[in-house]
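Let me give you the structure first, and then I'll get to my questions.
Omission of a single protein chain aside, the complex is shown with its protein chains in their original locations.
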Amino acid sequence: MPDTANSDTNLPYALRAYSREDLVGALRKMFLIRKFEEGAEDSYTRGLIHGTMHLSIGQEASAVGSCMSLTDADKITSTHRGHGHCVAKNADLGRMFAEFFGKETGYCRGRGGSMHIADVEKGNLGANGIVGGGLPIAVGAALTAKRLGTGAVTICFFGDGANNEGAFHEALNMASVWKLPVVFVCENNKYGMSTSIERSTSVKNIADRAVAYSMPGVTVDGNDFSAVTEAVDAAVARARAGEGPSLVENLTYRWRGHSKSDRNRYRTKEEIAEWMERDPIRRMADLLVSHDILSEAEVGALEAETEQEIRDAIAFANQSPAPLIEDATRFVYTEEMA
Amino acid sequence: MPDTANSDTNLPYALRAYSREDLVGALRKMFLIRKFEEGAEDSYTRGLIHGTMHLSIGQEASAVGSCMSLTDADKITSTHRGHGHCVAKNADLGRMFAEFFGKETGYCRGRGGSMHIADVEKGNLGANGIVGGGLPIAVGAALTAKRLGTGAVTICFFGDGANNEGAFHEALNMASVWKLPVVFVCENNKYGMSTSIERSTSVKNIADRAVAYSMPGVTVDGNDFSAVTEAVDAAVARARAGEGPSLVENLTYRWRGHSKSDRNRYRTKEEIAEWMERDPIRRMADLLVSHDILSEAEVGALEAETEQEIRDAIAFANQSPAPLIEDATRFVYTEEMA
Amino acid sequence: MNAMDTPEARELSYAEAIREAMDIALESDPRVVLMGEDIGVYGGAFQVTGDLVHKYGTDRVMDTPISELGGAGVAVGAALTGLRPIFEFQFSDFAALAMEQIVNQAAKLRYMLGGAVSVPLVMRFPAGSGTGAAAQHSQSIEAWLAHVPGLKVVQPSTPEDAKGLLLAALEDPDPVMIFEHKILYKSKGLVPAGHYTTPIGKAAIRRAGTDLTIVATSIMVHKALAAAETLAAEGIEAEVIDLRTVRPMDRETVLASVRKTGRLLCVYEGVKTLGVGAEVSAMVAESDAFDFLDAPIVRLGGAECPIPYNPDLEKAVVPQVPGILDAARALAKGRI
Partner (left out) sequence: MNAMDTPEARELSYAEAIREAMDIALESDPRVVLMGEDIGVYGGAFQVTGDLVHKYGTDRVMDTPISELGGAGVAVGAALTGLRPIFEFQFSDFAALAMEQIVNQAAKLRYMLGGAVSVPLVMRFPAGSGTGAAAQHSQSIEAWLAHVPGLKVVQPSTPEDAKGLLLAALEDPDPVMIFEHKILYKSKGLVPAGHYTTPIGKAAIRRAGTDLTIVATSIMVHKALAAAETLAAEGIEAEVIDLRTVRPMDRETVLASVRKTGRLLCVYEGVKTLGVGAEVSAMVAESDAFDFLDAPIVRLGGAECPIPYNPDLEKAVVPQVPGILDAARALAKGRI
């Protein structure tokens, strides 16, 4: 929740809006996401993880910054590239790894894996294997909030590629017509798999499409924690006030390939290197250090601490039991079918 | 084809762009559409027509005006409310009635009916029972034209209601990214069935959405033949020149209910009466009379002539044979399946 | 529940019975919302929602834009978070636009999330031919959804069941797909007043018989019953089973009947190949009832073509009473 921890208007928004504790917590989450995904990558290489996964390394500011003003009562819908959202929404890392390892202690009891990870208690309605799949679902969650008067806001994460799905159009239109408390957060990392925005999308910025839904649309530097927070917090506040949906576009970049099978033929090493220079975590750390919120040493300690958390989480997952084969068809129905 | 029959720039566009013969032909087609649909309505009442149908009475200027600069090599995709488009694209009225009467001589050999009427020879790829169904198909036709270098343009008709389908979004985006020779003509008659634009659509004018596809978008008085022609001709010329797609919105109104089962609970008698005042046919006739292209008497004669044509067409349809029951499963495959 | 025994049963049409169920649900459960195209002031394309919007307002009876995929997805998201949406497709054919939300999301969410959620969603699909609306407005695609674990699929054939199955669907924590036959909307029958449920997953024996079993769905139940009357006059006693639920299928009722009669005729309107009757047939052919079969299992389904517009062709491509009679007579030959 944004408070007005500091009212000096020369300060970046986040430093004005959030307490030291919140800010350090945010940096900590960004580290956790990075380390979590590095840990997942490493586990994959060691054969502990089956299938594929989509890493969001380089996009941490978008996930954490967008969720800053949410409570556990607020919802998010996430994407195939959803580990960051999950951590940002306070998931347990052990249960996340357990899911990746296909264990019964995982968030989906090993049935879902990386592409379906969810944490309903914390308001994360789930990653989605279908590009654009979460868009109308988010609108539905917002409809519930409005009808039942819960005051909850839903953040709908989606990618630049997803914005060309019909579901995007239908979802934004309905959210606007019905004035629902939902914030559409586009994580524009320049590519949908191998296909660049230029080759797939008839506008330069996804936010340019907001006008077609009569909602505010804003494009921000998605690697700038404060900029993300400022834009999304305003949209969340608007939603909470009953003024309807908004579209926020976070310009960011994924350092890794699209998935484990990406041969990286569609972008240059230079482009990747350039974006690695804009590391959102380093920038957040610099922000906090330059404003005397943390020292470099404290940043280092924080990072080390998160590494340990990841090791513990992996250990938990490793030690967890696998689902029983006999249970393969459980959870299809709520009351098991005769 | 627009020629520069008259270069006096104070004249309405259509009078400058088209010859007397073309203009009289256009009025004639508008009468034919009106009489055709009145004939269909009457035949329905007499039980000659099965099922339902969607009349476009009141929208004739949109159909005829939009197709003015097309040749038979150019394509259109039409909608459930497609009789006008079909006539505008030079269909044979006898075969149209025959289709409505379910006869073997009909455009679809009685298999399709009003909602699937097509005239492929003349470039009409067909009405469509699926709202929005024709949008991507039109883009595909334009892709063919571009790949094979045929120079053909495709006009894609669709309604205001259709613009909320995901297919609209996906189709316009692809047409724009690939710069295809297609013109999207929205016939905005204020309602999708019973649901008004205000209750269904997050923009005031459908053309406001063109910006989301970086294409020109223009809204015109769809009951003004010249205004429609001016806007669509420009878009067709642009498409033909290889400059890509456009969106033209014709504001119009259907006098009749949505279909035969409409109880008209969602609009007022006053609204209908007001729009009947703006009768596109009367306006076109007035235009031609006021510019000495036709006399009132000639207009009357033209109208009477079209009435006779309709009677003849109905007679043809009536006398035509029905399909053979044994042939019910013909035409599923091109080479009949074993 | 048998309508005959219920003092407060009244004659209602199938559409009225469905509306009554929705009315009861809206009245008694604030979480229930209706969503669909033109279900408000228009009353629905088939006048099923009728005047409900006047009683409950546009917040509870919501006209959606023409956005089947998005609309279905909104219903999924709403169901996931606490509402109880009843989503009406204007024609079941338009489900083709929403298969992703129905199949990839609604049906699978509970499983994919390891049981952490359920999706209490009801969808209504006006289905079938006979209205002259041709190929894109006349399909019977219940087999697609019945192929999908996570969904339940029902096809009421009577006003009583139409109401009871809808109320049962609303009590079900999982997504229930209701295929309603358009031609049945005006058909009448006795319907108990008030709240009751018809169990999902239970077939109904509509007519007892000993010579052959006819398993029919939806409108075909009525055609099968009409045929059975004629057959009885010829001395052939057909047992007519109304399958009612396609998934999960009531195996026991069907198998018990086949064990008794030794002959099975499946009658359904959907395309024959891979239609519901394919499953009924295969289910019997792999069961212990196989040994009781005295003749091949016969299927009468829709012809292998889209539904044509011409009314005579339209009738010709789905099973009709004379075809059922011919098939039943041929099947019963040797038996009597």
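Order as written gives the chain letters A, B and C; numbering starts at 1 within each chain.
Here is the rule we go by: a residue touches a chain if its C-beta (ideal position, glycine included) is under 8 Å from a C-beta of that chain, and two chains touch if they have at least 3 such contacts.
In this text the structure is predicted, and so the values were computed from the model without any measurement.
Within the complete assembly, B:G110 is the residue of B:G39, B:G110 or B:G222 that touches the hidden chain.
Residue-wise, the contact with the chain that is not shown comes from C:E304, picked out of C:E252, C:E304 or C:D326. Within the complete assembly, B:V120 is the residue of B:V120, B:A273 or B:I325 that touches the hidden chain. Which of A:S19, A:T150 or A:T195 touches the hidden chain is settled by the complete complex: it is A:T195. Residues touching the missing chain, restricted to chain A, are 50-52, 99, 102-103, 108, 110-113, 115-116, 128-133, 161-162, 164-166, 192-195, 199-201, 261-263, 265-266, 322-323, 325, 327-329, 332, 337 (touch as defined at the top).
Although one chain is hidden here, its contacts on chain C can still be listed: residues 69, 93-94, 96-97, 99-100, 103-104, 107-108, 111-112, 134-136, 141, 143-144, 146-150, 247, 249, 270-271, 273-279, 281-282, 284-288, 290-291, 293, 295-299, 303-306, 308. Residues 75, 77, 106-112, 116, 118, 120, 125-126, 128-130, 133, 135-145, 147-148, 166-167, 169-171, 173-174, 177, 329-335, 337-338 are the ones on chain B that touch the missing chain.
Here, only the chains that are shown with their structure count from here on.
Distance between Cα centroids is largest for the pairing of chain B with A. Taking each chain's centre as the average of its CA atoms, chain B and chain C sit 37 Å apart. For the pair chain A and chain C, the distance between C-alpha centroids works out to 41 Å. The residues of chain C that reach two or more other chains are 64-65, 67, 69-70, listed in rising order. Each of residues 164-166, 199-201 in chain B touches at least two other chains.
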